[in-house]
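Yeah, one chain of the complex is gone here, protein chain that is, but the others are all in their spots.
Let's look at subunit A:
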Amino acid sequence: MTTGKPHDRVDGRAKVTGQARYAGEFSAPDLVHGVVVTTAIARGKIVRIDAAEALALPGVLQVFTHENAPRLAWRDRSWRDMVAPGGSPLRPLHDAEIQFSGQPVALVVAESFELARHAAGLVVVVVEAAPHQTRLAEVEAEAHEPARGKKGYTPPPKPRGRADEALAAAPVRVEATYEHPALHHNPMEPHATTVVVEADGNLTIHDKTQGVGNSRDYVCKVFGLSTDQVRVVTPFVGGGFGSGLRPQYQLFLAVLAARELRRSVRVVLTRQQMFTLGYRPWTRQRVALGAERDGSLRALVHEAVGNTSRFEDYCENVVPWSGVLYECPNTRLEYGVAPLDLYTPIDARAPGAVTGLWALESAIDELADALDLDPLALRLRNYAEEDQDHRRPFSSKALRDCYREGAARFGWHRRSRAPRSMRAGPLQIGWGMATGIWEAQQAPSQAKALLTADGRLHVASASGEIGPGTYTIMSQIAAEQLGLPIAAVRFELGDTALPPAMIQGGSATASSVGSAVLAVCKALQHSLLKLAQTMPDSPFAGRGLDDVVFLDRGLRLRSGTADAVPIAAIMRHAGLGSLAEQATAIPDMARQSRYTSNAHSAVFVEVAVDEALGTVTVKRVVSAVAGGRILNPKTARSQILGGVVWGIGMALEEHSMLDHGLGRFVNHNLGEYHVPVHADVPEIDVLFVEERDDVVNPLGVKGLGEIGIVGVAAAIANAVFHATGRRIRELPITLDKLL
């Protein structure tokens, strides 16, 4: 078996030696460079753009603005990408209107990057500001159901029972409001696009994107090009976390410039400009829980309002988890979006779930405290055995094992119940926990494969590699199916010339693209078996795929002593130099829709709080995950580690700070937007519990990209409460809140 083994990343060497090329690293003869000019007002209009000084510099080719940009597609539909929310997407350089601070208003193109950057500083943008609003509390009353259109968004389920009455009647109640600020993704690689104008005028585009097909289709629709005129090639992405799901403005600007100038163009955003892209929305949530004295939940109300822009209704699944995770007869879940004069938010790792579970799992902890019950015992008491909202079973749910194994590893039974009851020297110690949940999904994807007589296998699909280890696990799946060493397999992705795949997001690549790889390898198996059956005295005559195995570069019967037949011999006999297949994996909706499929986790955290100074140190984390079958424990663990680290950041450090007077995020650099550094990250113990699931997809995987971060912020906040007796309901938990 090749899957299930902790295989090193097949692209690891390329990455650490700089061989792996990222979007802003591709080049072309006579490449020119674009630098973006942005505006600093949140709302208003451009009165005038004076680019004369910039244009006067030798080597500056053009300054594109709304005044000279060509008229392009005029319908919103053409600007809406595959995962756009409802509304009217940003059209960069479209008109004089300014809709958010940081909006791109010009692109300066010059022969060198340095010159373009200098010239960009000389462009004078005269604006007329209009009143703006960036305070969520002020617009909460305007919260509304999001306009339709966003893929993957499901409105909250209908209320079950009578939650408000049950709440009022419950012997024990907790109710609180939880809030977290806007959070920017800050992947290591800034957004960048290199557009190469080929000799025939066609465009080859290297774009930082989680979906090459999405970027290609967007460019075609906006610029009125056909798909054979545009090819998007993105073999590596230096972290996406959702920020690369939608085409970002540098793609548009680079293509615009390349077409107008008929030159290859590269546009790379600065770190500061990364704060002008989408973000995890600022969200306020109210959770009210009512319970019997024994801890049985009687009522659950979860209402959330997230911010969006004035021109699109970004939305995410914040509250539905609350109806699924615990058994409760009376629930009311509500969600709305409220517009601010900011750019549209965008999915960020485990969008919605991170937000919802921060509130829900904090509230559960508050209830445990009110009941004087162990927080884990309370969760087990209300463990949901089926999806009450959809009245269907779970395809699998090993959350109980996460709780049990995680608690054992952490030593949870040694926790003393009362807040402020554990200390280490002068420090208060707190132990907290929370649950994580994420949806297991599969989307249609295709793959092709070419097996050559020398025993090499080339598999390809237009998937992405934002870092989870896609190259590696796809190679593992293919190698295993055909009994080849992993070194004989080459997996190719990130190219619109390849068979289309789902956009890389939602933790669904392993399930979707993996299933396509599985399917195309099965097709090869089938062809090889048929060919083998034509060999003289074939031991395979009359046998089906179930009777044979592919092992050690050969085919043999599963039982019996017959010798294996090398794949090379089969192909030689058939006179074939190569064998090609293509396959599509489509989710079995008839079967899948009869179940609810989620990945789960249980996160246990120890913090130490220096109460005099308010500082919190995370001392250790145990994350127990039920994610279906684990294809590669090494890359799987890395996914969880990364999620936990981001969760630490969300809990304690991250904050895109808005200056409401200016309507602008002001700490727009990594010096002042704090993310965890090594000294903030303790030993993280990741364990995967056994979970079999033959419903989710043929591989039995649930995806691991998101689940690692879900629940971490609540677990930390709960630990801080246990340490200090202070409940912080507004993230991040910075030291001033504990003084």
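As a working rule, contacts are C-beta pairs under 8 Å (C-beta built on N, C-alpha and C of every residue); 3 or more make two chains touch, one makes a residue touch a chain; residues count from 1.
Definition applied: contacts and distances are computed from a predicted model.
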In UniProt, the chain not displayed here, chosen among "Cell division protein FtsX", "protein-glutamate methylesterase", "Xanthine dehydrogenase family protein subunit M" or "ABC transporter permease subunit", goes by "Xanthine dehydrogenase family protein subunit M"
Determine which one of A:18, A:542 or A:661 touches the chain that has been left out.
A:661
Among the options A:455, A:614 or A:725, the absent chain makes contact with A:614
Which residue among A:126, A:188 or A:679 touches the omitted chain?
A:679
When the complex is taken as a whole, what residues of subunit A touch the one chain not shown?
38-40, 114, 117-118, 121, 272, 426, 610, 612-615, 617, 652-653, 657-659, 661-662, 664, 666-669, 671-672, 674, 676-680, 734-736, 739
